[in-house]
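Of the protein chains in this complex, all but one are displayed in their positions.
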Amino acid sequence: MTRTRGEHVLLWGGILLAVGGSLFPFLWLVSTSLKSPIYVEAIPPTWWPDGSLVFYRNVLFEHRLFDYMINSAIVAGSTTGLALLVATPAAYALARLRLPGTAWILRGLLCVAMFPQIVIAGPVWRMLERLGGLNTHWGLVLPYVALTLPLAVWILATFFNDLPRELEEAASIDGCTTGQTLMYVMLPLAVPGLFTAAILTFIYAWNEFFFALLILTDPAKHTLPVGIALFQGEFTMPWGEIAAASVLATLPLIVVVLLFQRGIIGGLSAGAIKG
Amino acid sequence: MASLRLEHISKMFGRTTVLDDISLHAADGEFVVLLGPSGCGKSTLLRIIAGLEQQTSGTVRIGEEIVDALPPRERDIAMVFQQYALYPHLTVRENLAFGLKMRKEPPAVIEARLAEVAKLLEIEDLLDRKPKELSGGQRQRVAMGRAIVRKPKLFLFDEPLSNLDARLRASMRVELKKLHRRLQATIVYVTHDQVEAMTLGDTIVILDQGRIQQIGAPEQIYQEPSNPFVASFIGSPPMNLIEGQIRCVEEGFEFRAGNFVLGLPLRSGEASRLDGKPAILGIRPEDIALSAPPTPSVERPATIDLIENLGADCLVYLIVDGQRLIARASSVPPQQAGETCTVFMSFSKFHVFIDGRRIA
Partner (left out) sequence: MHMQSLTRAPRTQADRHTGRLMILPMLVVVSVFSLYPAVDSFLLSLHRWFLGLPSLGRPFVGLDNYREFLQDPIAHQALLVTAGFVLASTALELLLGLGIALVIHEHFVGRGGVRAAILVPWAIPTVVASQMWRFLANDQYGAINLVLFGDDIGAYVPWLADPWSAFGIIVLADVWKTSSFAALLILAGLQLIPDDLYDAARVDGATAWQRFWHLTLPLLKPALLTALLFRTIDAFRVFDLVFVMTQGGPGDATQVIQFYGYKTLFTEGRVGYGTTISVTVFVVILMLSFLYVRMVGSKLLERRAT
């Protein structure tokens, strides 16, 4: 592919704008988190940080950020595990077993994925209240599993559907039952799809705010988003602490995105559902 | 090994009839080729035998057992797929052993069979590779190995050579033939390639539009095609087919298509029944000669339209009494395109079809 000079300028201009626009706000946050307290409240602000780690020390040892991270990890991890456990067999059956009503179930899942959380939240809250699920991790994990299932099922079903049918036929001729075909042939081949689904489910649960706000009201149970949203100082907004906490909450996700960019892009366009 | 018997198999997809009343029998050890153009139903028939597809009506027997209600895994068959369908996450060794493991054969048996098959197919060096590290021809061998190692009652091949390049296809064809002789296996082989069908099959079943057009040995199918479809489908270039009419004349019968008139070697007893019937006359290109053949033949003046030199022989496109015919000549004729010549058509090699059936 050859480009004219103008096209080159256009392309690299676009790249610069897109990358700069995407990263600059976050880099500003990183810079703020690395400043000493006096520089955070400097007017006008300074561009470069002085490399102080005091805010990180503060959020980790004086605030409960560490607890929030543990809570988030438990909730997001359990959600991911459970969602995949439920979604994988369902996705396989929907992609391959030609049961009646398959297309309707898939369409229905897309619709469910669009439900506004607020319409679900009230009844779920009361249900959990009755079951004693408020302020428990499982009380948040269960609705998260339900909320992430549509996405996980669509990603996995799309993936299963793209695997060659002949492999299953070969397996059935080789003596496999449906379960064995899934176990020994399809699952090993679906590992990339499972991985993508796992990453997106994890990111969703790690980032979710609304349900976490309603269900985990005890500060000791807060997840990262709730902790960061409700971060309060005594007199002024503790911007440095918020910045440090935000960077810590985001870093794992950025690592994941850097490593698995390709899988994420493919997974997100499967059925065009947002995580 | 076992025989295979299909009785009145029909298959509908919605309202479309894909297979219509197919009955055939493959004896123990027989190599049966299902041949037809794409969409004729041959692959569907193979998949019905495998149990990957359910027939709408009719019965499949493997050995003497009716297998209609059995899923593929219980039919004790092996299948070689067009795209090979090797398990990409398993090594060649694991691919070969997979079916045996699923059937819970003891490890010692698996090991012995594996060694035997690997030696037979000369894939011993490939055992620890993954399918993606193999060439097309090697994958083909492994796919066959996976079938052979199971020692099934019946082998099914679904266009197994169609993904190979021409040279490899020719050599695999020869190997397949040897393998069959050696294993004495019952094989049903689907292809659209008539060369494969002619060279491999003990019996060829020709399918078109879901119906059996002819069942027979390769020579028989070539020499005595039972209808115009088979006549045109087998042979390359295809048989010349001319639509016309049968006429009863003093000397016997003649075939007329416009100005094109030929005497026919028909028995006179049929005179009254045949007179005036529309008919199709078929002559294979190799039965039209540009120099006088030793056998009795009809002579006609012709115009040469085009000459295609194929190297070993050559095709001459002719116009004879207003009809376009193709002749296969062993050497390039002295005439140029546009010039005239004389053609000789072997009297005894005419094929005559009336109402879609062969009468001579």
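Chains: A and B, in written order; residue numbering restarts at 1 for each.
Just so it is clear, a contact is a pair of C-beta atoms (placed from the backbone, for glycine too) under 8 Å apart; a residue touches a chain by one contact, two chains touch by 3 or more.
Fair warning: this is a prediction, and the values are worked out from it, not measured in the lab.
Engineer: Take the complete complex as the reference. Which residues in subunit A touch the chain that isn't displayed?
Structural biologist: Touch set of subunit A with respect to the missing chain: 1, 4, 6-7, 10-11, 14-15, 18-19, 21-23, 25-26, 28-29, 32, 40-45, 47, 86-87, 89-90, 92-95, 97-99, 102-103, 105-107, 109-112, 114-124, 127, 142-143, 145-147, 149-150, 153-154, 157-158, 161-162, 165, 177-179, 203, 206-207, 209-210, 213-214, 224-226, 228-229, 231, 239, 242-243, 246, 249-250, 253-254, 256-258, 261-262, 264-265, 268-272, 274.
Convention: only the chains that are shown with their structure count from here on.
Engineer: Report the inter-chain centroid distance for subunit A and subunit B in whole angstrom, where each centroid is the mean of the CA atoms.
Structural biologist: From the centre of subunit A to the centre of subunit B is 56 Å.
Engineer: Under the definition above, what is the set of subunit B residues touching subunit A in their complex?
Structural biologist: Going by the criterion above, the answer is residues 50-52, 71-73, 75, 77-79, 81-83, 85-89, 98-99, 102-103, 146, 150.
Engineer: So in the complex, which bits of subunit A are touching subunit B?
Structural biologist: 164, 166-167, 169-177, 180, 184-185, 188-189
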